[in-house]
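First the structure, then my questions, so here it is.
The complex appears here minus one protein chain, its other protein chains still in place.
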Amino acid sequence: MAGLLTLNEVEVRRGMDVVLRNHHLTVAGGQCVALVGANGSGKSTVLEAAAGLLPLEKGSVLHGTTVIIDHEGRRRTGPLTLGLTLQKNGVLGSEVVEEHLQMACSMGGTSTDAAPFLAAFNLKHRAKDLVAHLSQGQVRKIAVLSALLPAFASDEACLLLLDEPSTGLDDDAVKVLCGWLSALRQRGHGLLVATHDQRLIEQATHLHDLARGATEPCKAPTDHPDITTPSAPSRRCSPAAFGVKTHLQTMLWLNTNGMAALLTLGILLAMGTFYPDLSPLQQLGFLLAPAFAAGLCGEPLVAAMREERAASWWMAVGGGVPHAGWMPLMIGTVVTAGASVGFEEPLNGLYVLVGALLCFAVWHGVRFMQMATVRLARPHAAMVGLLTPVLILPYAVLIDWLTR
Amino acid sequence: MASAVLFAGFGGIGASMLLALLWAPSVSIDAFESPAAQRIFYWHVPAAWAAFIAFGALFIGSGGWLFKRSERMWRLHVAGSEAGLATGLMTVWSGCVWGAAEWGTPWDWTDVRLNTFGLLTLLAVYVVLGRNSQPDGVETRDTFAAFGLYGFVLVPLTYIATRIWTIRHPGPVVGTDDGGSINSEMGLVLFFSAISFTVLIVGHMMASMRLTDLEQKLERLQSQTDKVV
Partner (left out) sequence: MEGMGYLAVAYFGMLMAIALWTYTVVRRSQRLEDRLAALESVSTPASSQEVQNDMSGEL
């Protein structure tokens, strides 16, 4: 069977320590490779490197024949459908269980009925609940299903990377999981499972011991009966679509961007009737200030997606971290129109359009700065806000150009 | 029952809007900068009145949860916060629009009533969105009930602001010692609108409390099912 995953002479640092050195690993279709080793030996590092989440000091990672990441920082989206369960669950509390699973499935371009899987995990009665209402063990089950469902729904070989999937699962759930791993292996998917759990190790066709850096075949696991999973094509959920949906559900944008715009406008209006005495350049500057302020707050989803490492899951599986997409255009339009009304200026279509585009450009520009710190150990402590004054000069230049 | 009250409220406010637009007397250009915009009054004042009822419910519900751990009072907190948010936003919006028409500015940072009412509405936004972002639990309930309790200090301040300070917002037009400055037809429409808004908000709160009750029962059954399956 063709190689689905290849780690070629991979070297990875965590902090200043080299955790993996000259590491080789391959997973072919129809194989279930168990990653074993002591705590701290680098199992999660291997998995995250395989998912393309970690920068490489040396070597490259391939999905199929495509290099998805190499030591020169080149990245590409792999051709395979990736199923991923990290040690953290990778799911937001504001998501509905069934919707999250459908979204995960859509990453493979398919959809399938999640009900039998939820029933097997004793979660069918929670299908319509928010993830925040579930216990940790229940959320773990959802995280595992997010990785397995796309493979069950797919006719093509998929790559599944599972980091300690049985943690927090009860015995019945582990038995069910073992059956599913067997079924997926028999269907020709490739599985890499980091685990200490002997029950899962017994499902492996190969053992990769991190201490020795070698992969050895092990005793053929028992085949479990396969499961029928009818599926249908489905449109892949994009990071922008998910981001907009999350923003609308949670109103995250209101807390930062919305309030910044509102406060800016309110403070300006509190200064009294000064607007008519200003020059056209100054007037435009004040008119566009709320839209600019809204954009300067950046993307609140960057911080929100740190919950359960949802951002990492999205980067690996979804090809990018969710963001507000077109919403800054709407917000910029509304706040600029509001500023016009507040300053008793006739609505100027051009200025409203500029406000919309300004909010959009600044919002995503700051998001770009925020994303640059996402790999830090404590990204929230890196004060990206200190960099935002760099946008003031372009703002002033824009206003000047518009009022010439 | 809640549905019936709610529909009665909808009917009432719909009728009051028609009365306000078509039947209520016009006001003099000497008394108002924008006589047409004055008709906003017939929903603005009742919305504010309904908001006070809602914030009162929020206060009672918050106190009942914090001091008695009463589930019913928690449901009242939830209903009051949502109703306060809706009616607060209506009051602020209509007030800003009327202020723009009448005063030439939608907002006045020196006016105590406007600002305390605005803060109350922001508090309601915070409590509703914050509570919805968290799983139900004692920590969530205690946190937001505390905000609901202490935030209530703004309500009497808002109410008496026009009596104590000389501010831009006009003073009371009904319930004053001199009988008020409102003419009888205007008073009739205002009274009808106030009753309608009261019925509407009571209906909405009843519906909300019923829904919260059902959600809690469902959560209990789901927890039992978690153990059984």
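The first chain written gets the first letter, and so on, giving A and B; residue counts start at 1 in each chain.
Just so we're on the same page, contacts are C-beta pairs under 8 Å (C-beta built on N, C-alpha and C of every residue); 3 or more make two chains touch, one makes a residue touch a chain.
Given the structure is predicted, the values throughout are model-derived calculations rather than measurements.
Note that of A:His125, A:Arg199 or A:Arg306, the residue touching the chain absent from this view is A:His125.
When the omitted chain is restored, the residue from B:Leu22, B:Val138, B:Ile164 or B:Val228 that touches it is B:Val228.
When the omitted chain is restored, the residue from B:Leu19, B:Leu58 or B:Ala86 that touches it is B:Ala86. Those residues of chain A that touch the chain absent from the view are 115, 119, 124-129.
Summarising the interface, chain B meets the missing chain with residues 1-3, 13, 17, 21, 34-37, 39-40, 43-44, 47, 82, 86, 89-90, 93-94, 97-98, 100-101, 200, 204, 206-208, 210-211, 214-215, 217-218, 221-222, 224-225, 228-229.
Here is the rule we use: only the chains that are shown with their structure count from here on.
Each chain gets a centre from the mean of its Cα atoms; for chain A and chain B, those two points are 40 Å apart. By the touch criterion stated above, chain A contacts chain B in their complex at residues 93-94, 122, 125-126, 129-130, 132-133, 135, 138, 250-251, 254-255, 266, 269-270, 273, 341-342, 344.
Within the complex formed with chain A, the chain B residues making contact are 100, 104-107, 109, 125, 129, 133-136, 219, 222, 225-226, 229.
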